[in-house]
Structure formats: structure tokens, C-alpha cells
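The complex appears here minus one protein chain, its other protein chains still in place.
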Amino acid sequence: MYAQMVKSEATNDDPEKLAAFQARIDAGEKIEPKDWMPEGYRKTLVRQIGQHAHSEIVGQLPEGNWITRAPTLERKAILLAKVQDEAGHGLYLYCAAETLGVSRDDLTEALLSGKMKYSSIFNYPTLTWADMGAVGWLVDGAAIMNQVPLQRTSFGPYARAMVRICKEESFHQRQGYDIMMKMAFGTPAQKAMAQDALNRFWYPSLMMFGPSDKDSVHSAQSMAWRIKMNTNDELRQKFVDQTVPQAEYLGLTIPDPAVVWNAEKGGYDYSEPDWTEFFEVIKGNGPCNAERIAARQKAWDDGAWVRDGLMAHARKRAGAQVAAE
Amino acid sequence: MSQEWPLWEIFIRGQHGLNHRHVGSLHAPDAGMAIKHARDVYTRRNEGVSIWVVPSAAITASSPSDKGPLFEPANSKVYRHPTFFDIPEDVGKM
Partner (left out) sequence: MDTMTDLDTALFAGLCRLGDSTLVLGHRVSEWCGHAPVLEEDIALANVALDLIGQTQMWLGLAAEIEGKGRDADALAFRRDVWEFRNLLLVERPNGDFGHTLMRQFLFDAWHQPMLKALESSGDPRIAGIAAKAGREVAYHLERSADLVIRLGDGSLESHNRMQAALDTLWPYTGEMMTADATDQALAEAGIMAAPDSIRPEWDALVRDVLAEATLGIPPGTHMHKGGKQGQHSEHLGHMLATMQWLQRAYPDATW
């Protein structure tokens, strides 16, 4: 997901306070920034929300790659609006993390230094226009699967950010599928590009949910805290079940012969993605890791004089106002 | 010397003349730019007709431990709510 393999932090707090805190969560109460919370809860959330925010920001890049090549004025506008929304979502999430006592600059530095991660999916290249369809359809589709339940997460600012994000994101997956329809029902070359995009994005999309975590203590703790709402396997199965018929409608083939309906479990069987590849991508060895971080680093470095210049002007104005009073 | 832009809380009044509502936060070097950023960030879908910006640092919040004493007294004043009173249907809408 946008926040993959977030390790929960151990907590060394007073057991009585911990029990009371857990009772609030079990009762469905929202935890707000000034409320008492276990240190582990705070740290885990900073890591998870930060990773989620970083994913939105780095996630601008693979789609931004096609804004200047969008084939019509309308497609250009839609894609730009969508990538702009991702910047907005990153912003909302950074603000949610900031209520926990970290600054956006700290989080940015942690992203650029590699101390914090972002979703593995954004380290894959977007090679044809059909990839804009596949990213919207599959990547946003997978993200929504996770984000909809997170609207009910226990931490108030995170839940509220997710409500806003889900509301805005409702058009993202649809625009992706709309592109896929145009491609899949278009010329033979377009259809071939659509199939190629599905071939390349299928397994990386399955990886977005992270490796199976049904035995993970971290996931169990996060689920008890209601900052993780479902297991990775649950969400992945849901995603496969939703996507297979959509691919059939497009006349495209899921690049996995093992995808067959299993009446007994009431879902599709499917092959596991290559988890070795996943761990390599997470480690920084994906096809685009270096480019993605380099692009963010450049934006950060090149923008320093702008941020500082505007701050300098604001200080001058504030100074002039004080002098005039 | 880099200094991060301060954080601002953004309040927007929607189309229908309701109260300004807190919609989120953002960073800006001063109030003037915070208004512009708020316009660009929080009204992309035609959400607002008026914007307030407040430095986050200027907000004083009630303490969570005061929750009981601050809000419980209101719980017992049920007569403040219209549903407290039974008015016969024959009287009409009230």
C-alpha cells in the first residue's frame, strides 16, 4: 500500500494508561493530537502517515512524466488536475503528521536521505500513454482499497485527511479506466499498449499491499490501534476480485494463468508476486528509485532560494509593521 | 539560514452562508500568502466564498483532561433542546 511494511514501535508506558487508551480505541473514539497516547502509537503513526505522504509526492512523478505528452487538451487538463490532487493529498497528510510533533521539513529530509520510504509502486517507469490508464485503474484502485477503511482510523487528523482524500480521489480511478477503455477498444497499436501496460503493472500493483502479514506482530499491534484496518492478504484478495472482471470487460488478459475463480473461497486464485523483487525495490534497487529521489532532491535544492526569499520578505514586512506602530 | 514557513490553520465558508469551517492547514511565510495558498489548495473544487487564516501557534486549545468539567454540565441541560418539549400535533408546526 502507500504505507508498506510499517513496523509498529514498542511501547514502554504505564500499563494502566495503556489499557485506558486501548479501551477508548475499542469504543471507537478518535484520538486527537493533544490526548495522551503511547509513544509507540505516536511513532508508528508518524512513520505510517509520513510514508503515505511521501508516496503521494513521489507518486506525482511517474504520471507527471506524461503531462507534457498527453494526447489531447482535455487529457492534459485531467492528468494535470489529477497529479495536482496528489500534491494536495501529500500536503494534507504532512499536516496530519505535523500534529504529532514532527515538521514537514524533517519528514522531507528523511525521505531524501532514504531514512523514510515511499510505496514501491512508484519506482516503476511509465513507458506509454496506456500506463496513465493502468496507473489510474490499478494503482489508484489498490490505494482506494486501503484508504476507504482508513477513513475510520483511530487518529482524528489522519481520519479527517483520509475523508478529504477519498472524496477527491473518487475521479482518479475512473479517469484511469476511461483511458484504458479508449486504448483497449482503439486501434491494434493502442490495444497492444493497453495489454503491455497491464502486463507490467499487474504484479507491482499486487506488491503494493505488502507481503502477507497474517503472522506479523507489527500488523497485529497496528490493527489493535486501528491504524491498520485490514490484513494485506484481505485487501489483495479484494483487489484481485474487483480487477479481474474489469480486465475481462476490456478484453485484456491478466498476465497470470493461475487467475481462476475459486468457488470454494468465493474469490479468484492468483500467483504471488516476486517478493525478492519487492524487497530489492524497497531497498532502493527498483528501476526508477534513483531518478525519483534525484528529482525530489533537485526540486528541494532548487527551491531553497524561493522558500528563503519569501520568508525574508515576510520578515521585512513584519518588521516594517512593527516599526510603524 | 533556512527557516521553515510557519503553519496556518485554514477556515472556509462554503457557498451557503454557513459558518467558516476548519478545513485543514498549510505552510506560508505570512498571512497574505496563506490566504493565496488556501485558495489554491482548499478551494480547487469550488468549495468556498470566504477564507480565514490563523497561525497555528496562535490557537489555544482546551486540554483533553478538562473534557469532563468543560462539557459535562451541558449534558444535563436537556431542556435546551427542542425535543424536550411535547407539543400536541394539533397545535401545528412549531
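Note that the chains take the letters A and B in the order they are written out, and that residue 1 is the start of every chain.
By definition in this document, contacts are C-beta pairs under 8 Å (C-beta built on N, C-alpha and C of every residue); 3 or more make two chains touch, one makes a residue touch a chain.
Quick caveat: nothing in here was measured; it's all calculated off a predicted structure.
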{"item": "Residue among A:V46, A:V83 or A:I227 touching the omitted chain", "value": "A:V83"}
{"item": "Hidden partner chain, touching residue among A:D13, A:E29 or A:D308", "value": "A:D308"}
{"item": "Absent-chain interface as seen on chain A, which is shown", "value": "57, 60-61, 64, 67-77, 80-81, 83-84, 87-88, 90-91, 94, 129, 179, 182, 186-187, 189-190, 295, 298-299, 302-314, 316"}
{"item": "For chain B, residues in touch with the removed chain", "value": "5, 26-29, 32-33, 36-37, 39-41, 44"}
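Criterion: only the chains that are shown with their structure count from here on.
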{"item": "Partner chain A, residues of chain B touching it in the complex", "value": "1-5, 7, 23-27, 29-30, 33, 41, 44-45, 61, 63-64"}
{"item": "Interfacial residue positions of chain A with respect to chain B in the complex", "value": "32, 34-36, 84-85, 88, 91-92, 95, 98, 103-105, 160-161, 164, 168, 304, 307-308, 310-311, 313-314, 317-318"}
